[in-house]
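What you see is the complex with one protein chain gone and the rest in place.
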Amino acid sequence: MTIATVTGKPGEPVVATKNYLTEEGVTLRSWLLTKDHKRIAILYTLSITVFFFVGGAAATLIRLNLVTPAGIFTPDIYNRLFTLHGIIMVWFFLIPSIPNTMGNFLIPLMIGAKDLAFPRLNLLSWYLYVGAGLLALFAILVGGVDTGWTFYTPFSSMYSNGYVVLALAAVFAVGFSSILTGLNFIVTTHRLRAPGMTWYRLPVFVWSNYATSVIMVLATPVLAITLALVAVERLLRVGIFDPALGGDPLLFQHLFWFYSHPAVYIMILPGFGVISEIVPCFARKPLFGYKFVVWSSITIAVIGFFVWAHHMFVAGISLYAGLVFSLLSYVIAVPSAIKVFNWTATLHKGWISFDAPMLYALGFIGLFTIGGLTGLFVANLAFDVHVTDTYFVVAHFHYIMVGGMVSAYFGGLHYWWPKITGRLYPEWWARIAALLIFFGFNLTFFPQFILGYLGMERRYYAYPPEFQFWNILSSAGASILAVGYALPLFYLGWSLVRGKRAGANPWAATGLEWQTSSPPPTHNFDKTPTVTRPPYQYRPEAEPQDA
Amino acid sequence: MGSMRLLPPTASSHAADMDWLFAALIGTSAFILLLVFGLMILFCVRYRKGSTADRGNRMGRTWRVETAWTIATFIAFLGLYFWGADLYVGIHSPPKDATDIYVVGKQWMWKIEHPGGQREIDTLHVPVDKPVRLVLTSQDVIHDFAIPAFRVRQDALPGRYETLWFTPTKVGEYRLFCAEFCGTWHARMGGSVVVMEPSDFQRWLDSQDPGPSLAQEGEALFRSHGCSGCHGTASTVHAPKLEGLFGRPVPLEDGRTVIADDRYIRDSILKPKSEIAAGYPPVMPSFAGQIGEDDLLKLVAYIKSLADKTAGNSQAGRTAGSAERPAP
Amino acid sequence: MPEAPANPMPEPQYATMEQQADTAAFGMWVFLATEILFFGGMLLAYTWLRASYPEGVAEAGRHTRIVIGSVNTLVLLTSSFTMAWAVHAAEHEQRRALVRLLAVTALLGLLFLGLKGYEYHTEWTEHLVPGLNFHEESAHAQAIELFYFLYFLLTGIHGIHVTIGIGLIVVMAVRARRGAFSSRYYTPVEVTGLYWHFVDIVWIFLYPLIYLVGRSGP
Partner (left out) sequence: MKAPPLPLLFTWAALLGLLAATLGLAYVPMPGPMNVVVALGISVAKALLVLALFMKLFRAPALTRAAAAAGLFWLAILFALSATDYLTRKVEHAGDLPAPTGREHQPGNR
C-alpha cells in the first residue's frame, strides 16, 4: 500500500517516541475524560475483561453443578447463575467485545482518520456501558434475577422474584451504549475515510464492523422499548404481554427476537472481520473473493432481520409463519457458508505460517463451521421440534459465540497486541493457550450436542442420571477451557512489562494501521495518508520483521 | 454414572422420521465439514511456509468458483428445508381419529385429564399404536410439554390452547420434561409417559376412579357459577340457549357470523361483550379471573356435550352415557 | 460575551468545517433511524392491540380529549414551521430573527407540554390511569386499560423527546444570542431542527392513532 507519509522509513522498526499512552498525560483523569478513540478502546478492553471473567466464573459454577444429576446448588442459585452468565456474556461481553475494543481502536486507523466522528459520544458510550454493567451485577447478585437472559413473559413480568426491573434497566442502558457506538462507526466509515480509501479498498474488518453497526442502530431500539414495556408491566401490573391482563406473550417474543436474533450477528460479524484480516496476513496472500466476503457481511446484516421467529417454532406461532421463517433461515446460511469457503480458499497456494493469531483464526474457522452447520439442524422446522430448548441449541450457539467469537476476539487481540501496546507477547505461551482453548472448547461443547438429542433440557439444575456421562465430559472440558482463557491474562500482562518492543509492523501486514508507529500517536497519522491500492496486497518475500 | 448413550429411545411415529432427517442433516454436514477441514489441513501442510510446493497458476478470476459453491449450498439447503417442512406439517396435522387428552401446566406440575375423566399428575398413560392429541394450556407462565422419545414438544401458553399429537409405537416408560424455563423447580417439572398395550391401557383406565366426566363436572360448575340462572331451560332471562349450539354458526350483533367453537365459548365466558349474539342484550358479566383454566375446559366440554340436544333436554350425564364408545 | 468564534476551527478529525457540518447532520439522521425503530416497537404493540380488541380501542379512542389533542397538533405543526424558519434565519445570518424564532419554538413546545399535562390531569381525575388509578365500568374495560397503557407510554416517551427538544432549542437560542453562529457555521441549529421536526412527525402519527380512533362510531 502506498502511503504519502508515514513515521519512519518503510521496513524499519519505528520506535514510538510520541504515543497515545503517554501523550495526553498518564493521570487517571486524563484517561477518564479522554476523547481519543484508542484510549477509550483501552478502557473498554479493561472493563470487558472484568465482565468476561465474571460471566466465565458463573459458567464454571454452572458446569460444576452439572457434574452430578442431583445438582450441587439449590435451584434458585442455579437459576441466578445462568441468568448472570447469559446477561453478562451477551450484553456486557459478546456484543461490545470486538466492536468496542478493536473496532474502536482500529477503524479510524484502518481508514486513515484521526478519530471517530463523535469522540464525546464514544466516551459517553463507555460510561453508559460501565454504569449499566454495575447495575446489572448489582441487580443479579444482590436482588437475584432468575429470568434467564431472554426475560420471557409472563414469567419475568409477573412471576419472577428479584430485581428484574433493575436488570431490565441495565440492559436498556447498555443498549444505548451499543446504539451510540454503531452510530459513530457508521458515520465515521461514511465520512472520514482518507483520500483514495474507496469502499472496495476498505479492509473487511471495517466492512464487517459497518454491517454490525447497522444492526446495532436498527435493532437495539426495539429491544430497549420491549424491555421498558416489560418493566412497566411488572411495576404497574398492567401490560400487553401477560394473557391474564389481556396481553399476548408471543408479542413479547416477536419483539425480543427482532433484536436478539440480529444481535447474534452483532456478535459474530466482527469476528468474520478479524479472521479476514489474519488469514491473508499469515497466508501471505490476498483474501480470496474479497467482494463476496464483503457483500456476504452486508447480506447477513440485512437478512439477519428476516429470520427471528425461528426461535419460536414450538412457541405457538402459526404453521405458515414457521414455514416462512425456516426458509429465510436457510437462505442466511448461504452467505455464512461462502465466507468459510473463501477463507479456506485463501490458504490455497499461500506461504502459511502458524503464529498464535493464525492458530486462533484456524480454530475459529473450524468451530464456526460446526456451529454454522448445526444451525442448519435447528433452522429445520421438524428437527427443531425435537431439540428446541435442549442442550443441542446450547451447544450450537456456544460453537458460534464462544468457539467462533471468543476465538476471533483472542485472535484479534494477539494480532493487534503489538500495535496496541507496542510490545510482543511470548509466542509459545500464546500458541499453547490457543490449542488449550480449541481442545477444551470441543470437549466442553461437543457432548452437549449428544445430550441435546437425547433430550436434556436447558436451564435444568438437575437431570436424569442417564445424562451424567456426557455432562461429566462437558464439565471436564470446561476446566481445560477455563485454564485456556486465564492463560493470556498472565502472559499478556507479563508482556506489558517485559515483552520485546514491537516495531510498527511486526507481521509485515498491509493495512494503514501498520503504517504508523506502535503504539500510534494520539492523532494516528502525522499527515493524512493517501491510499492507491486495494487491501491485502501481500507478497511472500516480505517477511515479518520480528519473527 | 450414566451410560454412553447416543440416541434417545424411538417410540413414536414421528421418531423414526425424525431420526432419518437427523441422519440426512448429519450426512450433509459431515460432507461439508470434511471438505472444509480436509482442504484446510491439506493446504496448511502443503503450502506451509518453507515448503517447495508449486504456487504458480493461482486462480485469477474467483467469481465462477464463488457462484458455483453459492448455488450448490443453496440447493442442498433447500432440499433439507423442504424435508423438514414436510415433516413439520405432518407434526401439526393430527389424524381425525386421535383421542384428545387435556393437559394443563402449572408451576411445577402437569395436570392431565383423560376424556373419560381419569386424572393423573406428571404421568401420561397412552395406548400403543393409537394416535393421541394433547390439548395444552397453562395456568400461569409458559411451559413446554416435551417427550424426547417421541421427538415432539410444544409450548403450553396461558390463555390459549396449543395441540400436539403422536402415535406411540413401542410399549414402555419414557421421560416427560418441561422444556420452557418456568421458575425455581423447572427442572423437576416432569415425569413419565407410559405406553401400554391397548388391553392393559383399558384395564388401567377402568382401574382409575374416573370421577365425573369433564362434561358432568362442567354441568356442576354451570350451576354453581350461576350460568343456569340465565341459560337454563327454565330461565326467564332472555339469554341464548346452549343446546345444539356447539359447532353451529352464530350471527353476531355487529353483522359477522362466527362458528361456536372452543374459542368462541371460551371467549364468551371470559369476554362476553366481545362477540354478542344477535338479538340478545349484552348483559352477561365477565367471568375472567373467576374461573380457572381447568374449570373452563370442563365448562366448554359441557357445552359441547349439549351439541346434539334440543332445548328442554339437558342432562349431560345421560347424553354422554348414550354416546357410542370409541372404536377399539 | 461570544462563547465561540463565528468561524471556528473544525475538530481534529475533520478537514473542514463543511465536512464537520455534513457529518453532524448525517449523524442526526442515523440517530433518527434508531428513533423510528424505538417508536416502531410501541406501534407494533398498538397495532396488535387494535387488531385484537377493535371495539375496546374504538371506545377508548372516543374517551380521549379530542380538543386538546387537536390543538396540540396545531401547536406542534406551528412550532415545526417556526423551527424551519429559524434554520432559514440562521442560514441568512439574521441573528435577531433566529433568537426570536427559537424562543417562539421553545414556547410552543412548552405550551404543548402544558396542554399535555392538563390532559393527563383530567385523565387522572377520570380514573383512566392504568395500574395506578383506573376504574372503568365498560364491557371493554380491559381493552380500554391496555389502550391507556399504550397511550401513556407513547405520549409520555414523546413528551420526554419534546422536553429534550426544548432544552436543545433553549441552548441554541442562548448560543445564537451570544453570536456563536454564522452563515458558515450553524450546524447545531440545523441538527436541533432535524430532531424537532422528527418529534413533530411522531406526533403526526400519534394524533390519528390516539385521538381519531372510533370517532365515526356510536
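A, B and C label the chains in the order they appear, each numbered from 1.
Please note the rule applied: a contact is a pair of C-beta atoms (placed from the backbone, for glycine too) under 8 Å apart; a residue touches a chain by one contact, two chains touch by 3 or more.
Values in this document were obtained by computation on a predicted structure and should not be read as measured data.
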Contact residue for the chain not shown (choose from C:97, C:110 or C:170): C:97
Touching the absent chain when the full complex is considered, from C:32, C:115 or C:171: C:32
Which residue of B:25, B:176 or B:215 touches the chain not shown here: B:215
Subunit A residues touching the omitted chain (full complex): 190, 214, 218-219, 222, 250, 254, 258, 305-306, 308-309, 316-321, 324-325
Missing-partner contacts on subunit C, residue numbers: 22, 25-26, 29-30, 32-37, 40-41, 43-44, 47-48, 51, 66, 70, 73-74, 77-78, 80-81, 83-85, 88, 94, 96-97, 100-101, 193-194, 197-198, 200-201, 204-205, 207-209, 212, 215-217
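Basically, only the chains that are shown with their structure count from here on.
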Contact-richer chain pair (by C-beta pairs counted) among A-B and B-C: A-B
Where subunit B and subunit C are represented by their mean Cα positions, the distance between them in whole Å: 46
Shared-contact residues (touching 2 or more other chains) in subunit A: none
Multi-chain contact residues (two or more partners), subunit C: 53, 142
Subunit C residues touching subunit B - in the complex, by the definition given at the top: 53, 55, 139-140, 142
Partner subunit C, residues of subunit A touching it in the complex: 108, 113-119, 179, 183, 186-187, 190-192, 217-222, 224-226, 228-229, 232, 235-240, 245-248, 251, 254-255, 258, 523, 528
Touching residues on subunit C, where the partner in the complex is subunit A: 11-15, 19, 22-23, 26-27, 30-31, 33-35, 37-42, 44-45, 48-49, 52-53, 130-132, 134, 142-143, 145-146, 149-150, 153
